[in-house]
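The next block holds one structure in the form of structure tokens; read it before the comments.
A single protein chain has been omitted from the complex, and every remaining protein chain is retained in its original position.
So, chain A:
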Amino acid sequence: MQGDSSPDSMLTDSKEDHLVLSSEDSSCPQDSELELGLGLSLSHPRLKSQPPPTTQFARILTAMDFSSSASSSSSSPNVAAGTKRAADSLVAANGPSQVVGWPPLRAYRMNSFNNIHSKSPATEVKSNQTAARKITDNGSDKNNSTAEEKTHIRRSLFVKVNMDGTPIGRKVDLSAHSSYETLAHTLEDMFNERNPVVTKGLNGEDRGIVIGAKKRHLNLLDESSNFVLTYEDKEGDWMLVGDVPWDMFLNSVRRLRIMRRSEANGLAPRLEGKKSRLRSERM
């Protein structure tokens, strides 16, 4: 391919600060299968025989080259190697629970186990089996007998999450977490997510990956972060996440919002007031 432009020109996309690395393809054979009997009804000569002029190809770089620098607060599944998509990596690492919208079940069906009044202490509540929890539980799951597992009730608690500045809201299953730390990590991953976009070579093969360099370093539970994690409780008040015991939080949270710290500061006095009210209620 005409790798005539220097790699640098692709690197300074002023709007997004992306590292866009597309492919070098001089050694790629024609995709002959596709040529057979597949006429382009919209014959656009540019697509058929010439490379798109806007794409200036540089050297192939894959995740491997970046393995040291690409790590962020998120775990490896977010940076896929070669042609593997994010979803596949996530699934391989953690099972179906990490892939959005899979398995294809309606949220109300997954939430239908919610708010169960457990009649007997023997009723186990089993959550998503993610790698994170296996560690935090210290393998205590293993002590449960299979008899108990048979009567376990599945719980899910999906709540909406929005982040200031991000148009797209998400949903997170709170029951998959047992602490604020794992929740914060998951949210950081979710909103830090850079779908490893696979750029195309001359013949349509997948080459290279896009690593969105827009690391927000959310560090949601950190005082130094630009963002804070807040939630709306049952009474409609917006509260800072992390002040109440986890179980209490689960019982009162309606939805989450990752707010800019500058906006949250205005909230603080009210939050303080509520916190002290809660404390006095608890006593």
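Basically, contacts are C-beta pairs under 8 Å (C-beta built on N, C-alpha and C of every residue); 3 or more make two chains touch, one makes a residue touch a chain; residues count from 1.
Keep in mind that, in the parts below, contacts and distances are computed from a predicted model.
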Ask   = Quick one: the chain not pictured, UniProt calls it what, "Beta-adaptin-like protein", "DNA-directed DNA polymerase", "F-box domain-containing protein" or "Eukaryotic translation initiation factor 3 subunit K"?
value = "F-box domain-containing protein"
Inquiry  = In the complete complex, the non-displayed chain touches which residues of chain A?
reply    = 13, 15-16, 18, 20, 22, 31, 33-34, 38-42, 44, 47, 52, 54-55, 83, 85-88, 91, 95-97, 99-110, 112-113, 116, 126, 128-129, 149-151, 153-154, 160, 162, 166-171, 176, 191, 193-195, 197-200, 204, 206, 210, 212, 214
